[in-house]
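Then we have chain A:
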Amino acid sequence: MSLEKEQKVVDLIKVSFEDAEAEIQRERRVKVKVAPNRVFPLVAYLKGNGFKHFVAISAVDWIRDGEIELVYHLWNYDEKVHVMIKTRVPRDGGSMPTLKPLFNQAETYERDIHEFFGVHFEGNEKLDREFILEDWDGPPPMRKDFDTRLFSAEFYDQEDLESEALRLKIQPYKGHLKK
Partner candidate 1 sequence: MVSPILLIAIPLFMAFSVPIWGLISKKLPKLVPFFTFAITTAILVSLLPTLFSGQQGFNLTSVTIAGIKPPYGINLTFGPASAFFALIIQLVALAASLYLFEYEPPEPAEKFYMLFILVVLGATGMVLTGDIFNMFVFLEITSISSYALTAINKTGHSAEAGFKYLLLGSLGSTLFLLGIALLYGSLRTLNMAQLSLYIHQGHLDPKVLMAVVVLFIVGLGVEAELLPLNGWVPDAYEAAPIPVVSILSGVVAKAGLYALARVLYTIIGIETGVLNLLLIFGILTLLSGELSALRQKDIRRLLAYSSIGQMGLIILALGGGNSPMAMVGGLFQAFNHAIAKGLMFLALGIMAAGFNKWDMESLAGVGKAKPYTTFLFTIGLLSTLGLPLFSGFWSKFLIIFGLVHSGQVVYAALALIGSVIEVVYFARLLGYLYGKDPSEELLNSTLESKKGFALLGMTFLAAFVILIGVYPDFITNFILGGTAELVYKSFYISSILGGI
Partner candidate 2 sequence: MNAVGLNITWIIFMPILVIIIGLFYLGAARKITARIQNRYGPPIYQNIIDVIKLFSKKNPTNHGVMFSLGPVMAFSGMLISLLFIPIGNKALLSFNGDIIVLLYLLVIAPLGMALGVGEGGNPMGTIGIARALTLMLGYEVVLVISIISVILYTGSASFMEIIKMQSGGVGHWFIWPLFLSALAMDMALQGMLGEKPFDQPVAPHEVASGPMVEFGGKYLGLLQLYHAIGIVVETGIFVNLFLGGGTLFWWFVKSFAVFFVALLINAVMPRFRIGQAFAFFWTYPAAIGLIGLILVAILK
Partner candidate 3 sequence: MTKAKPPKGLKGWAQGRSLWMLHFCTGCGAIEMPPTMTSRYDMERFGITPMATPRQADLLLITGYLTVKTLKRVIRSYEQMPEPKYVVGFGSCTVNGGMYWDSYNTIKRLDLYLPIDLYIAGCMPRPEAIIDGFTELIEGIKKGKFDGWIRYKENLEYYKRNQAMVMDIRKWSLDAELAERIWNEVQEERRKRFERATVKHVYELAERIPEGLPK
């Protein structure tokens, strides 16, 4: 199995973006690492070269490095090549330019990542509206330093509520009825 088309994509990127580390991950899969400020031009460049489908943005919390890695997925229907653009922003006060001018749907992914990872996307106007987490004022819950077990135990404090129920003589669940 030759990797000609993948190589072509890598070459394509290398021509214009010398600082990008592009490599073929496997068949139909190309991985690119760039600096955060180069993501926008790179995506724009790829969009102009047949990568019409903006698939998603995902994020990884590299807690030891103090960085959050953003992965932008693009897909070319003609060549059938998937490009992953990886970039890293600092965990604290990290910020990326929005991709909304290029792909409208990026807005939604950015809101999602903003809510769950706390990455700021400059230029995204809807970023401050609550999206999935309603009435949430804690830390972004998908970061690795968020202790979801603790949160679950403390916030949904069942013991408290149950003791109150016992005081009120409420039997929340009456058990099986005899046949």
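Before moving on, here are some points about what is shown:
Here is the rule we go by: contacts are C-beta pairs under 8 Å (C-beta built on N, C-alpha and C of every residue); 3 or more make two chains touch, one makes a residue touch a chain; residues count from 1.
In picking the candidates, the idea was that all candidates are chains of the complex that A comes from, given by their letters.
These figures come from a predicted structure and were not determined experimentally.
As listed, 1, 2 or 3 are all part of this complex, and the one touching chain A is 3. Per the touch definition, chain A reaches candidate 3 in the complex via residues 62-65, 132-135, 137-139, 141, 144-158, 161-162, 164-165, 168, 170, 172-174, 176-177, 179.
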